[in-house]
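The structure follows.
Complex shown without one protein chain; remaining protein chains in place.
Chain lettering (A, B, C and D) follows the sequence in which the chains are written, and residue indices restart at 1 in each chain.
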Amino acid sequence: MSIAETPPRPYSREWLLSDRPSSRRQARLGRAYVIWRRFSENRLALLGLLILLALLFVAAFADVLAPHNPLQGDLRNARLLPPGADGYILGTDDQGRDILSRLIHGSRLTLLVVVLVAVIAAPVGLIVGTVSGYAGGWVDAVLMRITDIFLAFPKLVLALALVAALGPGIENAILAIAVTSWPPYARIARAETMTFRNSEFISAVRLMGASPSRIVLRHVMPLCLSSLIVRVTLDMAGIILTAAGLGFLGLGAQPPLPEWGAMIASGRRFILDQWWVAAMPGFAILIVSLGFNLLGDGLRDALDPKEAGQ
Amino acid sequence: MTTALSVRDMTVVYNGFAALDRVSVDVSHGESFGIVGESGSGKSTLLRAVTGLTCFQEGSLTVDGRSYDGRKRDTSFYRTVQMVFQDPYGSLHPRQTVDRLLLEPLVIHGFDEVDRRIARALDEVGLGSGFRFRYSHQLSGGQRQRVAVARALIVEPKILLLDEPTSALDASIQAEILNLLEQARRDRHLTFIMVSHDLGVISHMCERVAVMKAGEVVETVPVEALERREFSQDYTRRLLTASEGFRRD
Amino acid sequence: MTPLLNVKNLQVSFPTRAGLVKAVRGVSFELGRERLGIVGESGSGKSQTGRAIMGLTAPQAVISADRLTFADEDLLRLSLKERRRLRGRRMAMVLQDPKYSLNPVMTIGRQIVETLQTHEDVGRSEAKARVLAMLEAVQINDPERVFTLYPHEVSGGMGQRAMIAMMLICGPELLIADEPTSALDVTVQIEVLGILDKLVAERGMGLIFISHDLRLVSTFCDRVLVMYAGRVVEELSSANLHAAKHPYTQGLLNCLPQIGEHRHPLPVLERKPEWAL
Amino acid sequence: MAISDTNATLRHGESRARRRGLAILGFLLTVATTFLGLLAVTFFIGRVVPIDPALAIVGDRAPAHVVERVRLELGLHLPLYQQFWIYLKQALSGDFGTSVLTTNPVLTDIKRVFPATIELATVGTIIGAVLGVPLGVLAAVKRGSIIDQIVRVIGLVGYSVPIFWLGLLALLLFYAKLNWVAYPGRVDIVYEYSFTPVTGFFILDAAMQRQWDVLWDLFRHIILPGSLLGYFSLAYISRMTRSFMLNELSQEYIVAARAKGLSEARIIWFHALRNAAVPLVTVIALSYAGLLEGSVLTETIFAWPGLGLYITNSLQNADMNAVLGGTVVIGSVFVGINLLSDLLYRTLDPRTRSR
Partner (left out) sequence: ATPADTLVQGWAFDDIITLDPAEAFEISTAEVTANTYNKLVGLDLNDTSKVVGELADSWTVSDDGLTYTFKLKPGLTFASGNPITAEDVAFSFERAVKLDKSPAFLLTQFGLTGDNVTEKAKAADESTFVLTVDKPYAPSFVLNVLTSTVASVVDKKLVMENAQPVTPSEDYKYDSDFGNAFLKTGYAGSGPFKLREWRANEVVVLERNDNYFGEKAPLARVIYRHMKESAGQRLALENGDIDVARNLEPGDIQAISDKEGLDTTSAPKGTIYYFSLNQKNENLAKPEVVEAFKYLVDYDAIGETLIKGIGTIHQTFLPAGQLGASNDTPYSLNVEKAKELLAKAGLADGFSVTMDVRNTQPVTGIAENVQQTLAQAGIKLEIIPGDGKQTLTKYRARQHDIYIGQWGSDYFDPNSNAETFTYNADNSDEGTNKTLAWRNAWDPQDLTEKTQAALLEKDSDKRAAIYEELQKEVLERGPFVIIFQQTEVAGYSDKLKNYKLGPSFDTNFLHSVSKE
């Protein structure tokens, strides 16, 4: 290995890929760059990223992008128009509202659901899992019993029951999905923690005299994080689908909110003659959750070279 | 000579299986003490029980005049006793840079001048500052083991436990690590307890050696006795013969 | 008599993201019915040399050689199927760790029988009889019992014996042993080597013994190849080991601590870039 | 060495029986606490639901005094913990009460609807496993090839598509436009009274009674929802198969098998797959459990008179007895399948067998 005589220009490729970084930042950026390179080799993953960036963009600029008012329709004149008619690119629904505009505004709801569920469920799962895995003993037993109970519940039924109990609405749907989606994270985090728990590098940290909380927080959690991120990303699709399923059963977002699942549900009535009313939001869901899946898949390969077999 | 570490009748039981069976060992200050034995004889278990990574059920442990029970060790214990593990690939956190690895003990024990200490520790183990911000996967096995040694030494312990520190390394690199350890011991007046299955390494590094078999110490002899083949146990002889290479008869 | 194995200018390289990794760079040697040792530090290409001969290199690897013949077969020309017929029957390979190289869900007996039945048309009872005999030959006391055991149920030494039995059951002419004992305890290691040695001597096989332990190789083999960075830097007969010329070989010999020897500090290897050229 | 070997096994042998005893005890404890938890959570959700259970019994238009009387009959005036205690006692004696929706005992209802769900989930899992495993193996063996990409995309789309939507479109195409499959439902009404269910598994019943026309009709009904569920489990199974196979194929024993001169086919389909099968069984069992409990939406779309639909209907009608009973049944099935896959794991993996 030759030692570079002249240090590479900061932020250049060489600088990032240098195997003797000279600062913490360079090391961190270098690592990120390597992951990015591995990730970006995967075309499908890039496609997924693109889809999600597009989703973010659409959500951010929904007001500008939407050609019509998503909530006010023209019942009398513009009901159930086919795609393309009268400037309604994707047609109109049974209230005479522009489907495209509703889809555009609905992206916000989708993002909201996804982000909130991730923000609620993932940390809960991570904490429960790592604590339980690291502590072992009765802490583990109690936490895992609770996890088991939630796992044994039929997911959608529990979500249904919760929404029925709390009343329909997007917030409650989010809560219900979050309540049903943390146990798998806890399981993963626990399993991973258990493999690390007896590993030598954790033993080494213990030998430094680190307290259990420090070990869990600073050493175990970061390790579980990448597989958790992958899992959460992959689960996003499932979350979107569950939210849509709740919406479909009428328990998600209330009308007139343009939630995609609820849009399918209301479009379902016209599927025979006006297929687009139900088909369009379905495509939107498919594309976005495919985006998340592609991204998660790419992340898995990039973050976990073993899984990708590289 | 004063006793740095004393283990009395230590017993460790895993699910009804006695990995250590009433083991007693005394190591005096400044001594280098070796432990040999076949795989599964309980060498690592002994070290882990001393450091509190594994609880021992019976027996007693005295380090530097203070006695410890099977379970708890306080922070000051870890400033006295440090350990280097066998597998250089497994003992470094895969997501942390060398810098972060060395920082951790300093933060825990509240050292000041962390930057200087890290730089000095790296110098001491023969790794320049160029290695400071590497991740462990960017290091070779020998370099990793140096980092592990640096990490153990950075808190300035008095006793260093070494669990087969070179068995995963090539012979040439083993020599470098052994030299490094010897140097450190001399500079810092450390007490070593070194586990190995290689009698050559033990006889090179240690003054006394305990031979373990199936969880028990079968005998403890000075290294010179090994060289002169003065020992009582047949098992020790078998180990010795085997370590001399293959012999066609 | 033509040598059993003739390797000339063997090259193995792996295309990776960081560019082409040349694992083996022009290795040449001949092997008769003798014990040849290959030593070298980790990553020097010992295993890749052995695997290339067996045809077990990962599919993405690029292999080339001026000459690669086994007995009267030109290995470079053979089809995959023909090479497969050679493997296990005429040339075999014992891997490092029995824990990983035996199929964990098959009994030991079945795995050995499988080798036999792949290459020879033998009935079940005959196969079993031969396998039992083979197990006995590798000094397993209770072959009937071991036959029915799963790999995890036997100790490392026992597993390695089974592995040897599996590879020798068809009576190959060439055996490549890739660090066959480095996962074992020293005392067991000697026992297993003893068995291997005896079988090679009795059956007149050619043996390539790969190890990073120069002392072990020199006591076990007739001839030693010393590899460094994918090349053979020196070829010696065991007897002349101490006359090694290459500084790398000398370094390897010197840096081992010995019982009853007092060199403080130990001499270490100073790697020279030109060695790798 | 032989001596130390037997010694070790002897020592292990002593504790084995005790450890097995502990394991069984632990398992029973798990089951018990899980049940208790299930019961508690469902019960309290049931009580929080802002629906007056009395209304469910007497209907929308009942006069006030009738509603009040039913409330008393149901014990709704009692404190919550007392209600739970009563419920617990009944549930433990196998009595989940009467469904107000169907007026049958909940258990009777479940016995009727659950086979439908099992039938559907079984067909789905069979389709998923029969297609998914080979696809996954193929993808792993030809990693990076076009086949791998195709399998990956098939899998990802399976993960991404809303099942109710796909079901709708499939119905539109295969029923409305092409008329290849039968109307949503389990069996044509024509046959509803010409054939007598015995086991509740209609396909089995029809085959045993040699009612081929009924069987054909059943097939036309189950094929679409079955394939749909099959697709979803295929997505999951093929993916996991691929990853397990990749893992196995990189193991040393595969190299050893090649060194023995085995053919690639035997190495892949026998050695690697046999090892991958060990975790795969769990995956398939999980996917089966998932289909059993997660087919609510499919059952809704395809009017499949199964447990998912039953629970959803009950939930919407505040029929809490039915919801609680159904949930507990699904929960126990989940626990049961987990246990079963554990047992299968043990039999498939010799390493866990004797440990």
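By definition in this document, a residue touches a chain if its C-beta (ideal position, glycine included) is under 8 Å from a C-beta of that chain, and two chains touch if they have at least 3 such contacts.
The structure presented is a predicted model; accordingly, all values stated were derived computationally and were not measured.
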Chains on display which the left-out chain touches in the complete complex: A, D
Contacting the left-out chain in the complete assembly, out of D:Pro134, D:Pro184 or D:Pro197: D:Pro184
Sole residue of D:Leu120, D:Ala318 or D:Leu348 that reaches the chain not shown, by the stated touch rule: D:Ala318
Of A:Pro83, A:Pro123 or A:Pro256, the residue in touch with the unshown chain: A:Pro256
Contact set of subunit A toward the excluded chain (per top definition): 71-73, 75-76, 79-80, 94-95, 164, 167-169, 250, 254-256, 266, 268-274
Touch residues of subunit D, complete complex, unshown partner: 49-52, 55-67, 69, 72-73, 99-103, 171, 175-176, 179, 182-185, 188-190, 192-193, 303, 305, 309, 313, 316-318
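Just so we're on the same page, only the chains that are shown with their structure count from here on.
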More contacts between chains, C-D or A-D: A-D
Gap in Å, rounded to a whole number, between the CA centres of subunit C and subunit B: 33
Residue ranges of subunit D in contact with subunit C within the complex: 1-2, 5, 251-253, 255-263, 266, 271, 274-275, 278, 348-351, 354
List of subunit C residues in touch with subunit D within their complex: 51, 54, 56, 84-89, 92-93, 95-97, 100-107, 114-115, 118-119, 141-142, 150, 152-153, 155, 157-158, 163, 166-167, 188
In the complex with subunit A, residue positions of subunit B that touch it: 48, 51-53, 73-75, 77-79, 82-83, 85-87, 90-95, 97, 99, 104-105, 108-109, 129-135, 138, 148, 151, 155
